[in-house]
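Note that one protein chain of the assembly has been removed; the remaining protein chains are unaltered in position.
Chain IDs A and B follow the sequence of writing; residue 1 opens each chain.
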Amino acid sequence: MSVQTYTPREFHRQAHDALGNPQIRGNFRKAMDGLMTKRRDSFGDWDLETLRELGANIRLRALAKLPDLLERLEANCQANGIRVHWAEDGEEACRIIREICQAHEARSVIKGKSMVSEEMHLNAHLEAAGIEALESDLGEYLVQLNEQTPSHIIMPAIHLNTDEISEILHEKTGTERTRDVDYMTAAARQQLRERFMAADVGISGVNFAVAETGTLCLVENEGNGRMTTTVPPVHIAVTGIEKVVEHLRDVPPLYALLTRSATGQHVTTYFNMISSPRKEGEHDGPKEVHLVLVDSGRSRIYQDDELLDTLRCIRCGACMNHCPVYTRVGGHAYGTTYPGPIGSILSPHMMGLEETRDLPTASSLCGACGEVCPVKIPIPDLLVRLRREAVGEGRGNVPGAGVKRTRKEAAAWKSYQWLATHPGAWRSGTAVVGRLKALMPAKLGAWTEYRTAPEPAGRTLHALVKQHQADKPGGRTPDKEERR
Amino acid sequence: MTPVKCYPPRPKKVYFFGTCLIDLFYPDAGLDGIRLLEREGIEVLFPQDQTCCGQPAYTSGYQEEARAVAAAQLDLFPESWPIIVPSGSCGGMMRTHYPKLFAGTPLEKKASEISGRIYELTEFLVHVCHLRLEDRGQPEKVAMHTSCSARREMGLAETGPALLAQLGQVELVEQERAAECCGFGGTFAVRHPEISAAMVEDKTLAIEAASAERFVTSDCGCLMNIGGRFAHQKKALTGEHIASYLWRRTS
Partner (left out) sequence: MSARDTILNRLRERADGPLTAPECDFAVVTDRGWGLDERLARFERWITSVHGEVIHAPWETWTEALAQVLTRKGIRTLALGREHPVAAEARRALADADLELVDVDRDIEGWQQEQFECVDAGLTSVRGAVAETGSLWLWPTPDEPRLISLVPSIHIAVLDAETIEDTFFDVVERHGWAREMPTNALLISGPSKTADIEQTLAYGVHGPRELVVLVRHVDADTEKSL
């Protein structure tokens, strides 16, 4: 299957295309407006700041103890009969999963939603090995039928509207063209039920992995996650190493934050907690459960005190729902598995700054993302940190650091520095303006294509203040230079 | 968000940090801010050696350059008077980011001390001066655009509207998605001009749809962006810095 691909290298072009597509613009605007309202309403009478504080502290505590908790998670999972695997990168994780499938002579895999599996392009890997991987989350299913990737981490098909979805289902599965959402949903239910029954392996993600009990928690509304983890004889859960939490009691506050932040729901339909494969005497559930723990750059992020905060993320998507840039260009424009603000602070670590050079700047630093983040990740500060890394003024802890450094721009900022630290020169206002313009000579055109450029005032505030002080009774006369 | 601040009593003197955008493009807004303070009986000190807070370099990733520029401002406010900044963006930089920028350097203590004295102009007028205004202007419908830095970094969503609410002849209208960014974002508007343009387009449409005859803002970056868009479309709707608007209508 050829999947429509996007790449962060082409961010500008992809954003340009999205901005010019009224359908995309309309779909995202409508969806994001609705999600923002629902989130706000859902926290209603909660003491949100206290809850966020707790959420942040739970995640920080887990990160502080991360290696110990991973070992504890492993030991408790194993004691419960869950087999634990470790993968340094996506390729290794894909290989581990493929080998489990092959050991069971699996031909058909059914998947619950897992962004980590998207991150490692698991479906393509399995298909290359002759194993069919079918997405079962309705949004993921639609996106897969349409040969696309998700455009949002919670709502994968949010870029599509009802008519487009009707057309996709009609074309790929032979359903009637309709605007009846119940009809389309029922059709998908019918199609996927067959596949659940036939699947040899179910693959899911994990929302929280509890070290204390060896429990894998999955959050969902549809029931496909429960199907995926209960119907096939083998269940493989795949997750990033940062998803571990210490205690079971850490889960309720994070779950409360996750559902409200993500979709404005006070709770999801299902909260599915899996602690072992089918035990002796039990009548359903998989006989084998595997947990694949994936690093893929996370342990590198972990090294740096500031970057570490990136790993607090519980993947709610609120930052993208509230991002004015994401709302305009949609998820595909970013060309990364994780779009929007969280993607822009996470993807550079996974793909390198060379690939993702335009993402840290793709934000007006308006702060909406940081304001709504349920675990208080200082996203704007991290964007600035990555901008530093990109121009070679950081600590070099990100792959591709320094890739955006150009002698011209560095020199421009040096001359800005010189001017702004030489007040005498600065005060000769017009000269300052002239020289600042040199910062981005080629690009001022872009400003004036949409806006009238500001005209430098004849006199600077410095000069006006001197005049103002002189005009006051007993004030001193400004000198000639300042009067100019 | 900054924690709730305990405001001091009204001081005899304040420092005024004009910001580079005001200095170069909107000097009248700066002067009007000074006049508003002086009318309250406060002596305004304007250190002539001030230049820029360093934010453009800071948000572009040039931290060394930003630190050098910021360091040059730290010596300008030797006495303990409050420092008034007519911009949430520069105010946010100085209040929120200076301590971090100088963390672990010999200037750390000084930077923290300075940051504790930073007040955005409307914040100072509302919470310290308890400003009372008498409107002398004509009836007008006005939309307020509070900058993202004022709103989120400094927690000042209410101060601008609170001042406008005192103007008897002014009807404050609220545009749809008032809290959404106008798309300026400093170098963002230059690096991602098309996205920025889409954002300012929506902002101007929202302000128009609210039947505003004028918009006011407390940040000249937003003013330049939103006003520039209106001007480019040759619309009659214009914008003004809130300091100028308040001064003009009450003097």
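Just so we're on the same page, a contact is a pair of C-beta atoms (placed from the backbone, for glycine too) under 8 Å apart; a residue touches a chain by one contact, two chains touch by 3 or more.
Values in this document were obtained by computation on a predicted structure and should not be read as measured data.
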Touching partners, among the displayed chains, of the absent chain: A
Selected from A:51, A:410, A:425 or A:470 as touching the chain missing from the view: A:51
Absent-chain contact - pick from A:114, A:175, A:207 or A:224: A:224
Residue touching the undisplayed chain, where the options are A:22, A:174, A:281 or A:424: A:281
Among A:5, A:102 or A:162, residue touching the chain not depicted: A:162
Interface residues of chain A (partner: the chain not displayed): 27, 30-31, 34, 46-47, 50-51, 53-54, 57-58, 60-61, 63-67, 70-71, 74, 80, 86-88, 92, 136-139, 142, 155-157, 160-162, 165, 181-182, 184-186, 188-189, 192-193, 197, 212-215, 221-224, 226-227, 230-231, 241, 247-253, 255-256, 263, 265-279, 281-285, 293, 295, 299-300, 302-305, 308, 397
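The rule we apply is simple: only the chains that are shown with their structure count from here on.
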Separation of chain A from chain B, taking each centre as the mean of its C-alpha atoms, in whole Å: 31
Contact set on chain B toward chain A in their complex: 1, 16, 18, 20, 22-28, 30-31, 34, 46, 48-52, 54, 56-65, 68-69, 71-72, 148-149, 151-153, 177, 179-181, 183-201, 224-225, 227-229, 231-232
Residue ranges of chain A in contact with chain B within the complex: 12, 15-16, 19, 25, 33, 324-325, 328-329, 358, 361-368, 370-371, 384, 386-391, 393-394, 410, 413-414, 416-417, 419-421, 423, 426-427, 429, 432-433, 436, 440, 443-444, 446-457, 459-466, 468-469
